[in-house]
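Removed from the display is one protein chain of the complex; every other protein chain stays in position.
Residue numbering begins at 1 within each chain, and the chains themselves are lettered A, B and C in the order written.
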């Protein structure tokens, strides 16, 4: 394909530059995406802070098919002009994990093993356009995408992947449903969409926790459907959950806080006998004086959860498309392509205040 | 216990008589219920039409604990004055089915095997008060009951058992949830609460079918949350479901129609590949020219479903207590104890017009 | 790749011809298989009887990698000289069904929709070598294969796909395990491997049924581990199962008979309350006077089952590799490539007597 496009290439630590990049030839089984909007993810910020090789960040991508080969069109069930939301994975499709529904764990999509994945692939990998902070993105033959109706507002569409994590963890893995009491530790973007997903799955009582520094996010949690919020800087979580539930405690608890080990410990304590505790964030700390017997004594189930499946992304697409939830209120900052640095800084807490959902619209 | 109570005893085919019955002594492990309201079930009507031995009908029972022994109080976690909703089963609690969570299939609660069960036990079985159409009901040591908050309107509380069927079939067995397309064949009381339960579990698209004689019920289905209704007297169901779902068809289908075999056949055809079809009603007819290969060809799952579990009743109690759904609109007729005959006739389509939820309040 | 290979091409109804076919170039992501042995499947026989366009039949294929591109080698984890067993599917790897573990239902591997699949793809589709009755077979980039240790006897390796069906149906879908009572209707190749798989999964009691014409197969069933066999030409199946199980009846029943509707009806009757009945064969007949209420009354689960998953093939590979079961006794006839017609006729009951596992070894 002749012509070029503009991309915000991360060229060094906390630094992007707008570059003109040649558009690729589109083969029978690939396509070119005109990027409409990109949500900034915590992972983007983490990479932004330690860039050592140039790459285009951004992997919560929504756009329109600008050009597509006939094999890709049939395989994906889309045509030029169609709107789609992308998964970040570019799995091989042929290994055991791909064959059994766990393509998100495929080694060919793992950047730590030289795999390719949207948002974390060096521009040295042809045709370079593997990130969302760009006017165009290359759709690799193994890309995973989902059609999205045109009526969905762009800022809501940009929430598809976070919300799919919510459905994966709350509904598909955590089995939240009518009658469930759910405790969500951490009112960040991921905690908030877990609250949304739990309520959308019919959970009876959803409790979101945060610290005194996140009072505004706790307010937002209630607007998004949380039944209760607990400020753990001033309230005892175990006591509050006992009070709220009449002593029954929680069926399902998830830790999506960053940092300390305390939320994991309190998660084990607010879970009821035979309850489930999901670990949705790496802690990066070793635990001291950790009492594992609580797992044995209460017959708990603990699970590490990461990422989404095809089904949960589809659930998120249908949920967003229904228009029944006030997702727009999560939108905090929207930037132009030339402001990608500010978008990444804001999302990382070093830019404009009160970030929540930070997006970039490359054609603004 | 000294004193008597008033009961509407079914003494013959389509005939009840108000009788004065002695109140039982309450042992350490039993109790006496002051009946607040009773919903009329299709089963009540069926028994009413073929009574051969006197019994007190009525098993969708809500009431207040009037007197209770200390062992029962501790076991059930209730005290005098507490409001409760009853299950109809009086299981032994000690057989294999009871030990494994299937007490509803316990032979000691099966009237066909001389078991006892609320609403179908002859008054010759001491202490006679085994039915809801009565000012008091005996709470057997093996009774299964659930506490209910005082703020729930009585007519909504009377829906607990039908709604628990809805949760059992749609959620626990049928796995309806976010993203699901559900087709419910038959807009009777059971179909309507299935629609409620499917939506409360997060189902994306709920379609209720009926015939031209049930237009009013289809309207009600939409008020209760159904996304679409289909009048199968004038519309082709398979075509409509294909249209609504963009050709994806239904994940979950249930037949709760009475009578003919056609709804079962169309249920198999609207289910998607790998979909599930629940049979929620006895048909009483042999099938002719029945093509079973559709089950094989589409890898379908067919399940017979009957009754509720402890968990689904608890889900219904919490759902009703939340007050978030307009259950009151299902209330069509409320009668006094002396009008029990009319209640049964109306529920059976031989009394006042347009029955839906018909109730008796014995203390009116 | 220069050179040619020899293939038995089905050129007309019940007729194959040995033809010399050019070997394909092997690209980076494909490979060439030297075929060691091919098991004859009932599907091969069915196609053989109605060939209208030339194709190479045979899809239970075991062989050695003769040449492989580097991308395929890494993706599949195999190298030249390695022994592998093939699945028949050539799925796209990128559609919703492939992404969710159901690649066997992918439309690109469905011959009824012009998809390609081993053993049923016309030789007009390049590079023609899509069947096992040939000295070489083309390994398409989307082929699904499993490494197999060298020590496994070839005739046992040829049973991999039938046995994987056994594990898929008995274990993964049917949940047979310690304590289970399993009834298998039909002692053909598929019924026998279901018996093997059920016992290997720990099923307590396995009962295989057959008619008076299959006495030898019932004997074989017992040698393969079946605890009981029932000759339904002379014995009442329901009575026998009741007798064997002390009235408990069967947890799991499968119908893998060809032909009539009776085995499906008796399957419903030997299943216990809450039991499962699997339909593993198309009947091709409409049912008359079919009583569906038995499904409702006994809370049965009925499922149509077809084919295997990646996991069940892997289970079969490990089962066969363990060498613990006397699989060799299923081997009834082994033919040369030039005898492919006789192999197909024997497997179809029109050749040599007493077929069970019929195989072709193309290099004999």
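As a convention for this text, a contact is a pair of C-beta atoms (placed from the backbone, for glycine too) under 8 Å apart; a residue touches a chain by one contact, two chains touch by 3 or more.
In this text, all values refer to a predicted model and were calculated from it rather than measured experimentally.
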**Q.** Selected residue (touches chain absent from view) among A:300, A:327 or A:342
**A.** A:300
Q. Going by the touch rule given at the top, which residues of chain B touch the chain that is not shown?
A. 75-77, 92-96, 98-101, 103, 108, 141-142, 144, 309-311, 314
**Q.** Residue numbers in chain A that touch the chain omitted from display
**A.** 102, 105, 261, 264, 273-274, 279-284, 286-293, 295-306
Q: Determine and list the chain C residues touching the chain excluded from the picture.
A: 167, 171, 177-179, 197, 200-202, 204, 311, 314-315, 318-319, 322
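One rule holds in what follows: only the chains that are shown with their structure count from here on.
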Q: Can you tell me which residues of chain A touch two or more of the remaining chains?
A: 311, 314
